[in-house]
Every structure is written in structure tokens, then in C-alpha cells.
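Of the protein chains in this complex, all but one are displayed in their positions.
By written order: A, B and C. Residues from 1 in each chain.
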Amino acid sequence: MTINTSEAVTPAGRPAGIPLDEGFLRPPSRLEKAVGPEWARLIKGIFTNPLSVLGLIIVTGFILVALFAPVLAPPPKPGANPYQIPRDGFLPEPKPPGTPWNKNAPYYVPRWYSLTGNEEWVHLLGTTGGQYDIWYALVWGTRTALLAGTAVVAVSAIVGILIGSVAGYFGGLVDEVLMRILEIFVVFPSLVAVLVLSSILVPIFGRSLWPAMIALIVFGWMGYARLLRGDILSNKERDYVMAARASGARDTHIILKHVLPNAIFPTLVFLSLDMGSIVLSFAALSFLGVGVEPGYADWGQIVSFARNYIVSLDTFWYVIVFPAIALLLYGLGWNLLGDALRDILDPKLRGKIG
Amino acid sequence: MSQKNGKEVLVSVNDLKLHFPIMRGVIRRQVGAVKAVDGVTFDIYKGETLGLVGESGCGKSTAGRAILQLLKPTAGEVYFEDRDLTKLSKGDLRRARRHMQMIFQDPQASLNPRLTVGSIISEPLEIHNVGDRESRKERVQELLRVVGLNPYFISRYPHEFSGGQRQRIGIARALATNPSFIVADEPISALDVSIQAQVVNLLDDLKAELGLTYLFIAHDLSMVRYISDRVAVMYLGKIVELGSRDDVYDRPYHPYTQALLSAIPIPDPDKEARRERIILKGEVPSPANPPTGCRFHTRCQYATEICSQQDPEFRNLGTAVQSHMVACHHAEKFM
Amino acid sequence: MTTILDVRNLVTRFYTEDGVVHAVNGISYTLDEGESMAIVGESGSGKSVGVMSIMGLIPSPPGKVEAGEVLYNGRDLLKLSPEELRQLRGSEIAMIFQDPMTSLNPVLTVGLQMTEALELHLNMSSAQAKERAVEMLQLVGIPNAADRLDDYPHQFSGGQRQRLMIAMALSCNPSILIADEPTTALDVTIQAQIIELVQKLQQELGMAIIWITHDLGVVAGMVQKLAVMYAGFIVEYGSVHDLYNLTSHPYTLGLLNSIPKVDARERTRLSSIEGLPPDLLMEPKRCPFAPRCTFAVERCWEENPPLISIAPAHSSACWQWEVVRSQSKVGVAA
Partner (left out) sequence: MTTYIIRRLLIMPITLMGVTFLIFAMMQILGPVERSALYVRDVPKTENQINAIIERYGLADPIHFQYWYWLVGRQDPQTGDVVGGILRGDLGFSRTGREPVIDMLQRRFPATLELALWAMIPIIAGGIWMGMKAALNHNRPVDQVSRVFATLGWSIPTFVLGLLLLLIFYARLGWFAPGRLSTQFALEVTRPGFIQYTKMMTVDALLNLRFDIFIDALTHLVMPVITLAVIQWALLLRVTRSSMLEEMRQDYVRTARSKGLKERTVVNRHIRRNALIPVVTIAGATLAGLMNGAVVTETIFNYPGLGQMAAEAAVTLDVITMLGFALFNGILFIGAYLIVDILYVVIDPRIRLS
């Protein structure tokens, strides 16, 4: 059963061996073969845009710091709770970078330390009031930030994606009810709501990561749900969904194979931006004093120590400047990545030739 | 299969209606309906191509989708191989879809950009559990060859192809499960002129080769002539004329068909200069609020009082064997 | 007849990430006062880019008009400052576009969009401009014109919107109207209305028209001259009569044959041009149509044929034009 659609012509002089409708297909790159054109475009876009490369470097840097925290800032003794920032005494006055350790110094000197030019342990970035070591707090705080941030983002994304896809795909009354409920949650300014809920949860969970994390999830899923719902609504009207239905596909097949894969990319962008902003909110909470117990390695808390020295901040600048750099870089890294993703994925910016 | 005039009827559409509710007001009450398809009756014989023609908003695409049960009809029956599709269970309908397929207008929008050409074409096979992975792959390559594409392209993605090539992929997908009936919803209107002819010829060849039956939906009468055996003209949710191709083109009885025919440009300056054109007044009224009586009377140069009051009967002015149906009070005038 | 527009060897390219798009590769044509001509071609043939280049409306970057002259009443438009060119646009050369829905500003009233050009180019007061706008709306057949100035575009139907566009374009009495596929987005019966309207207005107002279209059939009865474009080149150029009857380029012939003929007696197979248009990213060295051409000879793969005059007021860019012409309508008859 072969039909020759090309009976008419075989132009003279045409280089032999090319079927008629071969067209001009560019051979696919190895990347495209491996992951498909959309992902290939995404990956290529991320690695060719200098800003997103910068973002990627920053984020990777933080991940490495978190992974190698025990080497970068060894705790005072092996087996001690590493998230408890070691204190070099209890003096209220911060000490500048370079001050030698007296008490609770790390239990061994890793090899990289010789690069700093010091033989004995010093407070690399100084201490806060109450003699918490800033370097240690920032290094282990990176772990806290990444762990808490990833957990919160993962759970809120799953909840949001579930609710969003149910609302978007089934529509009707289900959609209406879910959206009314969502509206109630979005009425509150996010930090306000999270602050209220975590202050209620503190008596139950005690001072730990939990109150803030739970509160951030309870008031953090709506963005995902809304975004995905909208994308599903627009995707399910597409012709290729109609084509799948015309072929006799089931609902689950259509959702999993056609609707979700095409609707998920904007959610990825949101996820990346959320990775940054959740950690910043988290830090804001512990800065305000609703969160972890004192001395827990957490960026927000280390900044909150600076509040006691507002008048003399120009003397104790290191109390604020180093944590500020860490927080700023962290937010910047994820935002650069998210922005780049957005630019790459925005269909309106795609393939425009005058 | 039921017979009519000695021909087998594959699809029989009986008084099909599809009304989209208009929800208005504070509590979204239904205040009316867009009568996209409003009582359409016709048969499609096995092995023929029925052309369904009309301007945008006349309900032709909606009718095509309602026949395939992709949109739930408000009323009426659709018999496919003597089974009423509107009464089938969800599972039965899904199984029946193997035998009836659709080709879409926009080849860009109807192919999932994230799937390879191979997965797109083999999807219907997977859904209906036809063959194993290896045999499906062979089938896909065969289908690609059939529609004039290089089977080597099986692992490529739709965006790499041109419009005409994408439409060929869409056709290959529709053919995958060996259907007997295909609704082609304006398959050529998004394509360039030189490519249109390629696709029309391909569809025509496939029909002869595979014994297909088409419902070919189009917005003008020019291409339909080349592919249809019979032609139905729709206006505002109703069929106004239905007859064999030659009857409709050479002896159009409905003034709307006449106007559509005269609007087709002729690529010949001399003929074009001599031709009398019928220019219709105004535009198609809203299907939410169609005119009373004959729906065409607001734009018809022959309209009389009766046209605005009475909905004309859809009657046969041809012979019993070769019917030529028309819905016009004054059709005799044009005989 | 005096020549009002003389385009010579216009070249426009787009510098994109994927490479250089050779959109227009040196096209030349002339337009006389009050004449109507059509530029015909498929999508990607450069027909729109060609006229946009004349108007200075090519988005730049990525687009760039690289060479050529566009003489409008003897002045080279490509040498004008942006400000001088701006003053010509709308007043001397006006345009209408394909999609009347997106081509009108959705948040401004029709009245404002009608009058702004009048106030700018003809220095009319707002009252005068309004009066003129109503006059133009009546001319293009919008009922209750005076009451509709305060309406927004979405309150008009598709056909009426295209009428608005026409009224807007003609309000300053331009000497050239460029119509960029104005009927493509419209239904057949509305398309007929719009074509009739433009023809009527041309008779009344006497402007020259460049009609851009992909459909040879639409323009057959309404223009005097045709330029057929393929892959950024004009491949055949001449009077309508010559192009339809003494067709001398295989692409034109293919286009003509692939248009369905309503008046044909027999149901025949449509003839089609096989293959696809070329990739504009490639430098055009050979004849761009050769891969799809049934008349191609070896020379076509080596040398791109220039557009040469083959008869008075008829040129073709084909090495085989004589063979092709023998296959044309008149050629076959003879």
C-alpha cells in the first residue's frame, strides 16, 4: 500500500537520492535527541545566557557550601549538634574578623584553612553579640536554608499542583469551590499570614524550624495551584487534546501525556523563583524572632543579632554585611535562574522574525 | 449497514442539534443559547466524500465535532454503522473511535509539540492496543511513506516541519487505526496555495486506495469541488442545500449557494472582467439570535414576506435516486 | 501615465540568532499614478517585507534594508530621514493590513483613531477632522457613522473593522494605498464586499494600489500589473493579461494550475507544485525554484536566472521561459 504522491516530477539535475518531501530538516543535536526539543531549548538557553549562568553558579555554590559544611566549618567537637552555633564566650560586644577563638573552636583544622594565612583558628568573619561565630552560622545556615526551602517548596508545589490540576481539568463546580477556597487564602498578605500562623504554632512545636515551615506551606501552595489551573485551562482546549480524545484516549492519559507536560513549564519558573523567596521569608521570620531557638544556625537569626547594635553599626558592620551578602546572593541566584527560565519559555518571545 | 437508493449508508445524522448555553447575570443563569447546529439531517454513503461548506460561525466545524461526539449534541441522533453514537456508553464510544477519525485545521495546534512524530502517529494504536511496540513502529513508518514523508523522520518533532508536512503527519495519525470514516475539518485552509493542492490530492488518493469515507469541511466552495461527491451548504446552523457536486455547482437552487459560488475568484482576468458577481449585503447574523423564518432572508435579494415568517422546508427538488435538497421558498424560480 | 513609485533592486535582510534571513533579494518594479498592481507570493516569499521596507516599517533590529532605491515622485525614500519618511506615511502612502481585529487599537475609540492622522497631516481642527471622519465612514458604508465615532473597535463586526481600516487609510487622500492581504482573514462573501468597495473607492479617489496577496485568483479581475514573488525574488513581472495567458515562469504556472477552477466541466485532479519553498537562511546561489521545478535543466542548479525582459512589459527569471511559455494557456492553444 504505497501511494506515489510524487508521480509528477523528478526535476532534471536534482541531486539523486533525496525523497521529495524530505524538506530541509536540520539534523537534531545530541542534546535534542536525548531530552527532546523543549528541554534541549531550555538547557541550551540556560547555559548560553550569561545571567542565568551566573545564577546557576551562585546556586551551585550554595549547594556545595551546604554539602561541605562539616569541612568548611567543623563543629567544636565531633558528634556535637552541628546546627548549634558554637559560642566563644558570652560577651555582649561583637568581635571583628580575625579575632582568635578562645572557647569552642572547631575540633580540627581542615586543609583548606591554610589558604587563609592563619595557623590558629580565628573568627573568619567575626562574631555577633553573645560571641556566635558568623562564618560558622553562615555555612551551616546554608544547609538550613536549602533544606527548609526545598522541603517547603516541594510540599507546597505538590499540594498546589494537585489542587490546580483537579480544578483546571474537571472545571465546573469542583473548580468553583476550590477557587473560592483559594481566594480565602490569598486575601492575606503572605508574610502577615505566615507570621500569625507560626506564632500560633510555636507553643505547640516549640522553637524550631517546624512552625515557620508549616506556616509557609499552608500559605504557599496557592501560587502553584492558580498558575497550573490557568495553564491547564488553556491547554485542554488545544487541538492536540481534542485529537487525543478523538482517538479514544482516556482522561488520565490526556492529563498525564498531553495537558500536564505542556502546562508544567510556567510552574517550573515559579518554582525557581519560589526557592529564593521562601528562604527570604523564612529568614524574615527568624529575624523577627518567630522561629528557631536562639543559637540555631540560620541566616535570619544571625541578622537579627545586628538589631541590638543599630546605633553602633558602623563599628560592628560585619554583623550585618556578611549575612547580607549571603542572603542577597541566594535570592539573586534563584531569581536570575527563574528569570532566564521565564525568558526562554515565554512563547510570546519565541521565534519572532520581523 | 442500512441501504438507501442502492448505496450503503455509513453515517446517518438525524436532526442533530448543538446549542451552547449563554450564561448571563449575577448567578449565571442560562438566558439563551447559541444555536451553533440547529437541526441538521443528512446521510453519508460509504466511500463517498461529503463536502460541508459555510462561512465562519455557520456551525460546520461544530457539526463535525458533534458527529464524532467530541462535543455532546443537545439533541438528535448520529448513526455510525447502524449504531447510535449518542447513546453509546463511554467505553463503547471510546472503542468505536478506532473507526472514525479527525483531521484538524491547524496542523501546528493539533500536534503535541512535546511528542515525536512517531509517538504522535502511534498514539491511537497504543490507545487501542494494536500490535506490539515493534509492529507499531513499522506501521508508523509505513504511514509516513503513505502520506509522502520520509520514514526516517520518525523521531523528529513537529516544530521542525513545515505547515504542509505537519498536515501530512496529522493525516497519518488519523489513518493509523485504519478507520472507515474521517472528518476533515478545514484541513487546507491554513496552508499556502501550492501546498493546498498537494494535500487535497493526497486525501483523494488515500480515499481511493483505502476505501475511506470523508466529511470534508471547508469555508469556500472552490477546493470542495475537487474532492467531494456531494456537497452540503450550511448557513447559521442549518443546511440550506444538499446535492450531488454537479447539481450544486451547476444548478444551485439556494440564493446563498449562488452567492458563495459567485464569490469564488477566477484566476483569469478576461473571465473575471465579464463575470457578474452577487455581492451579499451585510454579514452573517449572530447564531444566538437568528432571524425568524428563513435565516438567510436578511441578506437575500429574492426575499419576500413569507421568507421572514416561515422557516422553509428542506425539500427534494431532484429525483428520488439523485436527490437535490434545498431549503428555500423560492427555489423553483432557479430551476 | 507618470510613474509614481519606482523600486530598484531593493534588498532586505534579517539578522537573527539562527543566521541571516534573505527576505528580499533585490526586487524592482514600478507603479504608475492611479494604477493598481498586485504582488503575489506564498508566506515567506518576501512580499510583505518588500513593501514594509519601502515604508520604513521594518523592525530594526533584526531587520535591515541593505540596498536599493525607492523613488517616490523622484525622491529616494530610503535616503529620507525617519522624520521625513514619517510625514509621508499615512498622508502620501497609506496601508491596510490583514487582520482588522488586531490592527486597530482596542482601547481607543474609532473616532480618535480616525481623526489623529487628519489632525496631524492635514492640520485639521478636531471638529473638521470629526466631520471628515464621518464622511469617510459613510463612504465605506458604515451605517449611522456619526453615532459610531465613540465606539471601540470590538463593537464592530469583522467586515466593518476592515472598512474602518480602509476609511482610516484613505482619509488623508494618499496617492498610494498598500493593501497587505486585506481580505485573507475574512469570509468569502465579506471578501467580495471589501474587494468591491476598494475598487469603487479607487475609481472615486484615484489612488494607486499595491495589492499584496497569496491568491492569484483574487486579484485577476482587479489589477493591471502583477509581480510574482518566490523566496525573496520577483520571478515574473508583467501585465495581468500576459501573466495569466502567456505565463513564462514555472512557479507562476504551477500556482495558476493549483488554483481550483470553479467553471471546469470535468472533475479533474488538481495539479500541484511538489516540494517546499527554500530555506531563506541559505544564500541564494542557484535558482531558488529549481528543486520543485519540472522544467529545470542543469544550468538552473548552477546559476540563478536574473529577471530579464522577454517581451515589452513582461519579464521572467527563468532560463527555460520559452519552454514554459509554450505550456501556458495561450501557448498550448497555439
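In this section, contacts are C-beta pairs under 8 Å (C-beta built on N, C-alpha and C of every residue); 3 or more make two chains touch, one makes a residue touch a chain.
Note that the coordinates shown come from a computational prediction; the quantities given were computed from them, not determined experimentally.
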Fill in the blank from the handout: Considering the complete complex, of A:39, A:68, A:210 or A:317, the missing chain is touched by A:317
Fill in the blank from the handout: Of A:31, A:109, A:155 or A:202, the residue touching the omitted chain is A:202
Completion exercise
Absent-chain interface residues of chain C come out as 55, 57, 86-91, 94-95, 97, 99, 102-108, 116-117, 120-121, 152, 154-155, 165, 168-169
Practice task
Pick out the residues on chain A that sit against the missing chain.
Solution key: 180-181, 183-185, 187-193, 195-204, 276, 280, 283-284, 287-290, 300, 303, 306-307, 310-315, 317, 320-321, 323-324, 327-328, 331-332, 335-336, 339, 348, 352
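Just so it is clear, only the chains that are shown with their structure count from here on.
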Practice task
Tell me which chain's centre, taken as the mean of its C-alpha atoms, is farthest from chain B.
Solution key: A
Fill in the blank from the handout: Between the Cα centroids of chain A and chain C the separation in whole angstrom comes to 51
Completion exercise
The distance between the C-alpha centres of chain B and chain C, rounded to whole Å, is 32
Problem - Multi-partner residues of chain C (each touching 2 or more other chains) - result: 271-272, 274, 276
Fill in the blank from the handout: Going by residue number, chain B touches two or more other chains at 162, 165, 198, 201
Exercise for the section: State the interface residues of chain A toward chain B in the complex, per the touch definition above. Expected result: 1-3, 5-6, 19-23, 25-26, 28, 32-33, 36-38, 238-240, 242-250, 253, 257-258, 261-262
Exercise for the section: Name, in rising order, each residue of chain B that touches chain C in their complex. Expected result: 55-56, 162, 164-165, 192-198, 200-201, 204, 219-223, 225-226, 245, 249, 259-273, 275, 277, 279-280, 283-284
Handout entry: In the complex, chain B residues that touch chain A
Key = 65, 68, 70, 93-98, 101-102, 104-106, 109-116, 123-124, 127-128, 142, 145-150, 153, 155-157, 159-162, 165, 168, 170, 173, 177, 198, 201-202, 205-206, 209-210
